[in-house]
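Only one protein chain is missing from this complex, and each of the others stays in its spot.
Each chain gets a letter, A, B and C, in the order it is written, and its residues are counted from 1.
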Amino acid sequence: MTTQSTYELPFKVDNAWCPGCGNFGILNTVKKTLAEIDIPQQNVVFSSGIGQAAKLPQYVHANYFNGLHGRALPVATAIKASNPELLVIAEGGDGDMYGEGGNHFLHTIRRNVDIVHLVHNNMIYGLTKGQASPTSQRGMVTPLQINGVSLEPANPLAVALSYGAGFIARVFSGDTKEMQEIISEAVKYKGYALIDIFPPCVSFNKINTYKWFKENTYYVSDDYDNTSFEQALGKAFEKEKLPMGILYKNPDQKKSFTEHLVAYKNNSKALYERTVNTKKLQELVDTI
Amino acid sequence: MTTQSTYELPFKVDNAWCPGCGNFGILNTVKKTLAEIDIPQQNVVFSSGIGQAAKLPQYVHANYFNGLHGRALPVATAIKASNPELLVIAEGGDGDMYGEGGNHFLHTIRRNVDIVHLVHNNMIYGLTKGQASPTSQRGMVTPLQINGVSLEPANPLAVALSYGAGFIARVFSGDTKEMQEIISEAVKYKGYALIDIFPPCVSFNKINTYKWFKENTYYVSDDYDNTSFEQALGKAFEKEKLPMGILYKNPDQKKSFTEHLVAYKNNSKALYERTVNTKKLQELVDTI
Amino acid sequence: MKKDITIVLSGEAGQGIKTVEKLFIHSLQEEKLHFFSTSEVMSRVRGGNNTTEIRIGSPVIQSFKESIDVLIVLGKNGTERVQHRLHKDSRIIGEEKNIPESIATSFSTTYVPFKDIANEAGNPVLTNTVILGYVLGMLGLQQKIGKKQLQKTFKEKEEKIITQNIEALKKGYEIGKDAVIKIDLPRTKSTPDKIILNGTQAIGLGAIAGGCNFMAAYPMSPGTGVLEFLAHQAETFGIVVEQAEDEIAAINMVLGSWYAGGRAMTTTSGGGFALMEEGISLSGMTEVPSVTHIGMRPGPATGLPTRTEQGDLMLAVFAGHGEFPKIVLAPGSLDECIHISQKAFDLAATYGVPVIILSDQFLLDSYSLTEKPDFSDTSYKKHITKTTKKFETYKITENGISPRGVPGHGNGFVCVDSDEHDETGRITEDADVRTAMMEKRLKKNKLITQHVIEPTIIGDSNFSTLIISWGSTYGVIAEALENKKIKGLAYAHFSQVFPLPNITKKLTEQAKRIVVIENNASGQFAKLIQMELGIKIHENILQYNGFPFSIEHITSVIDSELSRISKK
Partner (left out) sequence: MKKDITIVLSGEAGQGIKTVEKLFIHSLQEEKLHFFSTSEVMSRVRGGNNTTEIRIGSPVIQSFKESIDVLIVLGKNGTERVQHRLHKDSRIIGEEKNIPESIATSFSTTYVPFKDIANEAGNPVLTNTVILGYVLGMLGLQQKIGKKQLQKTFKEKEEKIITQNIEALKKGYEIGKDAVIKIDLPRTKSTPDKIILNGTQAIGLGAIAGGCNFMAAYPMSPGTGVLEFLAHQAETFGIVVEQAEDEIAAINMVLGSWYAGGRAMTTTSGGGFALMEEGISLSGMTEVPSVTHIGMRPGPATGLPTRTEQGDLMLAVFAGHGEFPKIVLAPGSLDECIHISQKAFDLAATYGVPVIILSDQFLLDSYSLTEKPDFSDTSYKKHITKTTKKFETYKITENGISPRGVPGHGNGFVCVDSDEHDETGRITEDADVRTAMMEKRLKKNKLITQHVIEPTIIGDSNFSTLIISWGSTYGVIAEALENKKIKGLAYAHFSQVFPLPNITKKLTEQAKRIVVIENNASGQFAKLIQMELGIKIHENILQYNGFPFSIEHITSVIDSELSRISKK
């Protein structure tokens, strides 16, 4: 088993986050959790987009593909499909995943790709300096929405349930213990697992602060039945106070994306280990 | 009041649909319904994408913007926002609206743009010859999904409810009376109104045929309470038989997109009727 | 006696022209005849008017011919659209009700009640088989060869269907024989070593030979074929095939797969590619390879979805924001489709750059014979290193290429970044590191131009006039040049269009007159040459009506060039 320190970078990298940013909590917990999971460190791969959140992989000693704003999910899907041995974590902000990347969000859920999906939902665009994100609350005033946000906030959990996601959780960035448990469970879960995380953006989001999250969230109780779709759906629509914890874990495990792929029917090797079967290719030419 | 014939084209256009296609039923009912609605014909605008479904506006005597595959909704949004007097109908297929256009679907709902959204959900890609669409059923074999579709079918109604849509309906392409009523209601509804329509694709979809729809759908009964969000949500997840009719009509009418726009706060004129206020512009220059 | 013939099948979408085509061309192959078969279809599933032209003749036949010798009418809109292509000796064949009288009387028309005959044979669906029989009879070919094709095609069906088809073939054949055309079609000896392919299949085969094991794409004509081809081979060759939710997902999946060690490809058309450009730029920045096939069709926007054009060359060359190396290839023949598609994977893996293959509807959908490829000792370098703990993804090396690692293979970590980055793949904003990384990436250009795919040059090495083309126009120009005395004239066909092969400079310097032939409106390749070499192209031969150049058109262009030369 690896220890936390192995996920610490052995060289110095300047962290670009603001002091006090909620992202630090996530970073620390992710490193800690990975260290406790029994998987070769070389097999851990992050796929992230662009945003403050999406810089997380820069600070972890593991593989990463830090791609385009909004596009972490298709990249993650392909990585997993090309080498099912890898633990693939797609990671990014609310703008990244629910805004620019909205369509991939929908269809990655449908595919049931066996990845862990971490969304730093700070309810704002951090990197571009404070515009509304899809999850920003009605009325929030920003440098762009000067009369306040008028759109209905997105409900990613409900969408995930609508499109058949089997693992759905929510957690606050500062709650190390809870986050650790949730991430471990998500890694174990064979299929698409969404973790919507609340990290306060101390520089731009003056509404959804540390205090606000403390006051407006709660963890579902121990006797909450997270195998019940109906109950999960109910939780997804609660707005008064936002429920956190593992809200849904479908006990009827569906086949994951890679399990459907015929590419692995007769050959379990990762793609990089394969070569073309020239005999079969010649056969194909002869019968085309 | 206009009569049906005015929406018939006064010149001949070759219809590109296959004989027997479900789209014909929709076309006829749309023309008929529009003729009975009290709106100047010149103010009717279609915004469509690309696909067999998206050709519908070609066959109606009205304005249209026949744009790109997947992009009818942002176009429709802007048309409405640029001239709120217009009746804007966004129209296209399931691939168009739920596949390529998935992100716009999500965010147009959030905006609550006052448009009628007609989706010809034939559960297949017609124009490109029979590949799976996001709503294709598990196991359907196509020229591309040769081992059958493995993805979870999309649930557009549930997504629409999750993102706050206020008007949600479903109807079969051949049910003129029901469709007429639903479209009229949708036009009257001040906000985003989704109508998911089932038109069998006789050329490529050999599963979801006329017969299949007859056997696998039903209309909600007269005493169904379509003002109840919970009931609507329940309906959206019914899979055994697919419920049809107006499934949800939010009685708490939210402000629509255009009603939020400050551009109309001091001026109700359509954008094309305006000119720049040079006095204010000079003032701005003086104080910048 | 005539030594070649052009037959056109004309009917509605959904009437089975494609079935007749397939059976017929396979029969032609058995007869050791050379042929070229090209289709033009409308953007609809039923109705309208589609045609398939099958030319038979000497082995260089590889282009669309305007002039029709035999028009076989399958449906009611079958004549008007092609009428202007008939000549005084043209024959029209079809059911009386489908041929307008005015046209019928202007040409030598034979009414054949195909459907009635099919009914006699037992089923109206046998119409296509009756037509096949008729054509074989008319051309004096062997009935048994048609029979063999039917047996092969329906081998999975019940006995009765086969018998009925054979009966229908026979009936058609008998009538066709009565109308036999006196013609002397030259046999070739080599057909057994040849196979029938269209461009789609050729690109698909090449991809598999190049090690393609991942395909993600969103359907878009005419690019969809390659996706469907690979889907059918997915299980046999272990290929991950996925229909993406949109083109943006597709290109990002391609990058994700290469990153993880796959050899991935996507396929689309110009409109879908426009959406992939940010991804192409990402491929350039991350140095994660990519292979993208663009089947061109006429734009702008939706344009003419089922027709042909070469309008997206500059789109491909300048795809993606920012500056980075890129390779654009444009096969001109089936053979090139195979080899270039195969090579594309090697180039991508070698240089870590985006590679784009430009084809078009005409090339993709036309069937012809090509040398049977020998894949028996096909192999490729993977260009993958097992990483060590000290592995750095963007190690600066002499030639700009860093050893390529894949996650999970070795002790190191593979860290790729879309921001400017240092050697470890971490974000940097340092001006010097930026400059060094830009130079590292751009340096590859030099290496790439040292290993280009050379243009094919035909004609007089002492040329003063040079005809230039790229991609699918190769066939028609090569055919037009065949059997011509070409003193003073040479023809260069480019299948690598960017970066330009170094030889282009020498070629254009020698030429006093340069004529570029392109299936587009603005002469994009001519512009590209001007841009790259700072020289002047003298003439463009352009066409942009959605159709490929005809052999007649190009022959007249070449004749006038030749006469211009001889006049001097």
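Here is the rule we use: contacts are C-beta pairs under 8 Å (C-beta built on N, C-alpha and C of every residue); 3 or more make two chains touch, one makes a residue touch a chain.
Values in this document were obtained by computation on a predicted structure and should not be read as measured data.
Enquirer: Can you pull out the displayed chains that the omitted chain is in contact with?
Expert: The omitted chain makes contact with A, B, C across the full complex.
Enquirer: From the list B:V30, B:A53, B:A76 or B:M140, which touches the chain that is not on show?
Expert: Looking across B:V30, B:A53, B:A76 or B:M140, the contact with the absent chain belongs to B:A76.
Enquirer: Among A:Q131, A:T217 or A:Q231, which residue is in contact with the omitted chain in the full complex?
Expert: Checking the options A:Q131, A:T217 or A:Q231, the one contacting the hidden chain is A:Q131.
Enquirer: Which one, B:N63, B:Q137 or B:Q231, makes contact with the chain that was left out?
Expert: Within the whole complex, the residue contacting the unshown chain is B:N63.
Enquirer: Which listed residue, C:L23, C:L126, C:V241 or C:L315, touches the chain dropped from view?
Expert: C:L315
Enquirer: Go through subunit B and note every residue touching the omitted chain.
Expert: 11, 13, 16, 40, 42-43, 45, 47, 50, 55, 57-58, 61-68, 71, 73-79, 81-83, 85-86, 103-104, 106-107, 261-267, 270-282, 284-286, 288
Enquirer: For review purposes, identify every residue of subunit C that touches the missing chain, sorted by number.
Expert: 42-43, 48, 248, 269-271, 273-275, 277-278, 280-282, 284-286, 298-307, 309, 311-312, 314-315, 317-318, 320-324, 417-420, 427, 429, 431-432, 434-435, 438, 442, 520-522, 527-528, 530-537, 544-547
Enquirer: Touching residues of subunit A against the unshown chain: what are they?
Expert: Here the touching residues of subunit A are 14, 16-19, 50, 52, 67-70, 99-100, 102, 125-129, 131-132, 134, 143-147, 203-204.
We adopt the following convention: only the chains that are shown with their structure count from here on.
Enquirer: Taking each chain's centre as the mean of its CA atoms, how far is subunit A from subunit B in angstrom?
Expert: 31
Enquirer: Residues of subunit A touching 2+ other chains?
Expert: Where subunit A meets two or more other chains at a single residue, that happens at 103, 106-107, 262.
Enquirer: For subunit C, give me the residues that contact two or more of the other chains.
Expert: 234-235, 241, 245-246
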